[in-house]
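All protein chains but one are shown in place.
Up next, subunit A:
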Amino acid sequence: MFRATLKSLLARKVRLILSGLAVVLGVMFVSGAFVLTDTLGRSFDSVFADGFSEIDVNVAAKPKVEVNEMEGEQTAAPLPAAVVDRVKQVPGVASATGIVNADGARVIGSNGKVVTSFGPPQLGENWIGESDLMQLREGRAPQAENEIVLNKALATTAKVQVGQKVGVLTAFESKKRDFTLVGIMGYSGDRDSIGGVNEVFFTTPVAQRLMLGEPDTFSSITLRAADGVSDETLRDDVARNLGADFDVKTGEQVAADASASLKEGLSFFNKILLGFAAVALLVGTFLILNTFSIIVAQRTRELALMRAIGASGRQIIGSVVLEAIAVGLIASVLGLAAGIGVGALLAFLFGKLAGGLTLAGIGVPAAAVIGSFGVGLVITVVAALLPALRASRIPPIAAMQDVATPDRPLTKVTVAGAVVTGIGAVLLFLGLSGNAGGQTLSTILGGVLFAFIGVALLTPLISRPVVSLLGAIFSWSVPGKLGRLNSGRNPRRTAITAAALMVGIALVTGVTVILDSAKGSISALAQDTIKAELVISGQQGGPRPPSFDPGVLDKAKALPGVRMVDGEYGDMGRIDGESTWVAASSDIASLRQIFGAKATAGDIDRLGPTQMLASSDTATSRGWSVGSTVNVQLTRGEARTYTISGIYESSQLTNPVTLPATAAKDFAIPQPIQGFIQLAPGTQVADVQPQVETLLADSPEVSVADRDAFIKQQTSSLDGLLTMIQILLALAIVIAVLGIINTLALSVLERTRELGLLRAIGLRRGQTMGMITVEAVVISVFGALLGVAVGSGLGAAVVEALKDEGITDLILPWGQMGVFLGLAAIIGVVAAVLPAVRAARINVLGAIAHD
């Protein structure tokens, strides 16, 4: 029995490879995700271990506000220089060095543009001399106020040479300042940077002033232990001596912590990849199910013969499941291998993008192997179970008769489909209306999954009228008519094939509906509310938003024709112990005049130095009213008490809380990140814009745009997101295309005799190919129609649920949907090529004699 199964498997290898390919792709995503995160994780480990190798113990002040990887960067509180002397007294300390090390040192390259980073920070540091790790490659150390050293990686990207003047924006000065590049440094092992970090080294006083904002402060102190003193002992001694206000860690701990926080970001990335793996595998399940169903149908006679000579129903199930296991195993192995390749490739690209991260060796973690085989096997076997059951019900008598298995009525499937769709709808409703307890996301995902399966079950019923309608378009020619009849011939088969395509297209459509609606709603709101003709802002590349020199605000205000100028500042602060995004406006009147805010309580036109405004939503959720006092801790400085003096109505464009402009000096970025300029009536935008441009010459991170361009720019990040999701989901569509090819190829094989007969009575080769193509196009357009419909429905449901979040306009991307349908027709034609060629090549005589 086992042998018979294996042999029949070998005889049908091509079909199984096609259907197995879907599993291969899904498994590839799974193992790729694990390999990528493992490789990058270990690379981070080794980068940080290297970066902190010269440190035995590190002393830093406790951060004022803890932020996680998703909220932004952690900014350390500065540490008074006196602490260095205090630490030096601790027995066991061989040396203590004060370090300035802060993000926000942005170099202007020889092309006049700011060198950007896509992840690693742009550090401004004090030069503390050469070591085993750090060496000057060229030139000398910075000695004067206006001298700097760059690391080799940064010098190369910026295309600057020793001796040249180089403009730098610093954490506390977003106005260009010129320095002379006196040296270029690198790291041991011929590395130009560690982990792609860009570094600017100043003299210590300059670094303190420009990067920390205060003289005589440091970011941290690095200690070396005296001989015979272990890192741990030294750490404990120093910690005891300094007290609870400081974080004292060994170099290894610091490295591990730094790496762990980056890995947190990676695990998010991992989840996204696994999400796409799930989509690919869902589509793959449909495919496998279909392939096995067709194979079972084709083997009816063979299986009946087995039954006639004594095989039990269970043995038949066993033989089909065995086939599934074999396919699943092979697919898992291939998928794992492909995943390792893809993971390595992605890690390489990531390393390049992150500015030359030195990759640790490619690792294949156990999770990748277990995940690959688990997923590959389970999916294949589960998908084959239904066909296996059907196979076991073949009566032995079918071996002797050409029993055309009668078309079973669709009632059962349809009822099941309706029930499953109903469950999906209920789950979606619960999830979207926020009634799912703490399980909102999983409830919504479950709802989507159920909806897909339910619709797939309903598809056979829907397929009859839709397919015959679609097919009617082609019925003017004989091959068209035959193709149309063929696609309506086996509603279940057509349905599953189309459903596989549906999943991909529905997800793309749904995401497009949501993002387009979000974009449309936000820009409509911005159009309606923002009363500023010109906006100063920049494109954010790395973790730090672009900022500009606050001096520009006053100068702009003085320009003729300018009525009001507002600079917006922002920071992650802690209010009464809870992390909250806080904002500050340089001109509080702008709240009403530029952003159309309405007061719901108190006075929002004025703001004293210890007063604060809150949005109505924030006030409600935190239980604040006018007169409440709150404790606010910003990134820098001491905690302060503010009194709520006014509450404004919440909208998409309002900040949760607004602090007086004076508070901005304690923000992580003490410069404005956006500027809004309102012109006096009758002033031409084109007259003012060039003058503002001139003012911004020394703040090259930002530019000035008119309002429409600004709104477009703001929503363009959603476009990027959309494109990325579309590319990833395209894979699901590719898998579905494989499914169409597979179904057609199997159908052609099944109908060899019939095709031979048609050819014998005069159907030409071209007509045969036309017939197959029509069948493919009908199936894929049907799938796309379903997808567009289901996707619009899901998208509309989500948009409806997000009404309260400000997505008020439902925007259906008709153009996109049209493109999908057109694309589906092309997909059909492409998918038909191979099966059609095969059908056309059928040997007429052989086909008729074919048993």
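Methods note: contacts are C-beta pairs under 8 Å (C-beta built on N, C-alpha and C of every residue); 3 or more make two chains touch, one makes a residue touch a chain; residues count from 1.
Convention: contacts and distances are computed from a predicted model.
The chain not displayed here is annotated in its UniProt record as "Putative ABC transporter (ATP-binding protein)", chosen from "Cytochrome c3", "Glutamate mutase epsilon subunit", "Phenolic acid decarboxylase subunit D" or "Putative ABC transporter (ATP-binding protein)".
The chain that is not drawn here is touched, among residues A:80, A:119 or A:313, by A:313. Within the complete assembly, residues 1, 3-4, 7-8, 10-11, 301-302, 305-313, 315, 395-397, 399-400, 851 of subunit A touch the chain that is not shown.
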